[in-house]
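One chain of protein is taken out of this complex; the other chains stay put.
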Amino acid sequence: MSTFDLAEAVLLGILIVTAVAITRARSLFVAAMLGGLFSLVTASLFVLLDAVDVALTEAAVGAGISTVLFITALALTNSREATTPRRRVIPAGLVAVLATAGLVYASFDLPGVGDPDSPVQTHPITDTYLRESQEDLHVPNTVTGVLASYRGYDTLGEVVVIFTAGIGVLLLMLGPRRPADEVKDRAYLQTEYRVLRVVSKTLMPFILLFALYVLLHGEYSPGGGFQAGVIFGAGFILYTLMFGLAAVQRVLPMRTLVVLVAVGVLIYAGVGVATMALGGGFLDYNEFNPGNPSGGQVAGILLIEVGVGVTVAAVMVAMFYSLVRRGVRR
Amino acid sequence: MIATHYTYWIIFALMMIGLYAVMSHGNLVKKLIGLNIFQVAVFMFFISLGRVDGGSPPIITEGIEVYSHPLPHVLILTAIVVGVATTSVGVAIAIRIYEAYGTVEEDNALARDAAEEGTQ
Amino acid sequence: MTALDVASGVLLLAGSLFAVTGGIGLLRFPDFYTRTHAAGLMDAAGAVLILLGLLLLAPDLGSGVRLLLIAAFLLVTGPTATHALAHAARNDGVRVWAEREDKKR
Partner (left out) sequence: MLSAALVAILVAMVLALARAVVGRHLYDRILAINVFGTKTVLFIAVVGFLTGRPDFLDVALVYALINFVSTVAVLRLSHYREAM
């Protein structure tokens, strides 16, 4: 048993313990925090399972953004949960146990984890993505290559889903804002947590710079538009938490964000239209540089990654803003 | 069998713990947290399918021959971000329900609906 | 085995020792403030030692710079977070542990 196998087993055990603790926690605040821990562990597992890009995303999304979302929601609703009545526990438990048994039985037909002869590994597409992509695209990070070029249509669809979800949250949270007198004055903010504020302020440029690096270097190392957008969003969430909504809105007002949400999708779709105008198919980046198709590919991938990054970052920050400024109508 | 398949089994158990939380708990926010657990377990299942023994992350480097399959990574990468966007729609709906009913407990909200129907 | 390997091994082992003792302290100390002590000091020390140990093994400049950055971030954020937590806990009225209370129980 190698160290990696041991690590995998320990992490999976930690996951089970955490998941059970989450379901048992009566305080939703605790459940949300343990949820953050849960996704830190899954992200480590993703690294062990060779999925570094996924780990990057999961860390920023799971441990950062969704924890913040849940906790903000709890501030607007109720943070304690009623006890679960027995009439619900027994049937739900029964369904869960039976379904687990069924799935485990079905898993006997699955190839083992890491089996080199499994259908996933022997399918011809594997060779396309891993070998031919190097001649077609010259993008060493095959995840970015597949995401942005081979499966460009699919990714456009995903970005539109994120766009729609962002607009949905903005519409749902259109109602009353928190009155200004509820927000404590700046003097209070200045005195409390002084160390935290200075450190956050110092870290802010590093976070944004790193997001840019992840965005622009995504073709050569783990990274890309989705990851960069989320890291960028986390940076602005940190700033909002430490300096208040009014301060951050001076840099990035809600109105700009709403525009940016759409601009990202438009950049992506616009690249597709541009390639059509140049005589190729939709999202056929070769047209950007007919003499040197892989150069065109690199340019196209970078452009749409920028589009993805803009939309994701804008949606994340806009959702957080709209939850924070929500007033409670009682 | 156990050595090669236990990862799947734990992942299935996690899925079902998430499903259990969704089914048994009446609190809408708790249901969303349970749904998140379920979702992450599905992600792990996909990623474990793309794994290959002795493989490396699919970033092509000289001197490395065996790579894990990039396709599950691509699918899950986007699914994670889409997942958080849809979760936040769920959170927003839960907040609206709280504002309308004064509770995020399913049973209380349904009971209030039933009472209102009775008075009309 | 070169001198560099030995040095990095010593650093890694020292870091591991700090990490584990920090974990034990976090679990075993009697109240929140003492646990902050275990978490804040041991965590930062263990992390930096392990990262320095890795730095000696770094194959190229890029990973060396990244390791230094990670170490710098952890060194700044870790103590800041524990400081802020202890501050918040004190404002919130979390009681300091006293031996008498413990004996009564």
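For reference, chains read A, B and C in written order, and residue numbers begin at 1 within each chain.
The working rule: a contact is a pair of C-beta atoms (placed from the backbone, for glycine too) under 8 Å apart; a residue touches a chain by one contact, two chains touch by 3 or more.
Keep in mind that what you see is a predicted model, and the values were worked out from it rather than measured.
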Displayed chains contacted by the hidden chain, counting the whole assembly: A, B, C
Chain not shown: contacting residue from A:130, A:173 or A:237: A:237
Candidates A:28, A:68 or A:113 - the one touching the absent chain: A:68
Contact footprint on chain B, counting only the chain that is left out: 56-57, 59, 61
Sites on chain C contacted by the missing partner chain, in the whole complex: 8-9, 12-13, 15-17, 19-20, 22-24, 26-27, 32, 35-36, 39, 43, 46-47, 50-51, 53-54, 57-60, 62-63, 66-67, 69-70, 73-74, 77-78, 80-82, 84-85, 88-89, 92, 94
Contact set of chain A toward the excluded chain (per top definition): 3-4, 6-7, 10-11, 14, 17-18, 21, 29-30, 33-34, 36-37, 40-41, 43-44, 47-48, 52, 55-56, 59-60, 63-64, 67-68, 71-72, 74-75, 182-184, 188, 193, 196, 200, 203, 206-207, 210, 214, 221-223, 227, 231, 234-235, 237-238, 240-242, 244-245, 324
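In this section, only the chains that are shown with their structure count from here on.
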By count of C-beta pairs in contact, the leading pair of chains: A-B
Centroid comparison with chain A (C-alpha atoms), farthest chain: C
Computed distance of Cα centres, chain B from chain A, in Å: 13
CA centroid of chain A to CA centroid of chain C, Å: 28
Per-residue multi-chain contacts in chain C, two or more chains: none
Junction residues of chain A, two or more chains touched: none
Chain C residues touching chain A - in the complex, by the definition given at the top: 73, 76-77, 80, 83-84, 87-88
In the complex, chain A residues that touch chain B: 8-9, 12-13, 15-16, 19-20, 22-23, 28, 31-32, 35, 38-39, 42, 45-46, 49-54, 57-58, 61-62, 65-66, 69-70, 73-74, 76-78, 81-82, 84-85, 88-89, 91-93, 95-97, 99-100, 103-104, 107-108, 110, 112-116, 118, 120-121, 125-126, 129-130, 134, 140-143, 145-147, 151, 154-155, 158, 161-162, 165-166, 168-169, 172-173, 175, 220-222, 224, 226-227, 229-230, 312, 315-316, 319, 322-323, 326, 328-330
Chain B residues touching chain A - in the complex, by the definition given at the top: 1, 3-10, 12-21, 23-27, 29-30, 32-34, 36-37, 40, 43-44, 47-53, 55-61, 66-74, 76-89, 91-96, 98-99, 102-105, 107-108
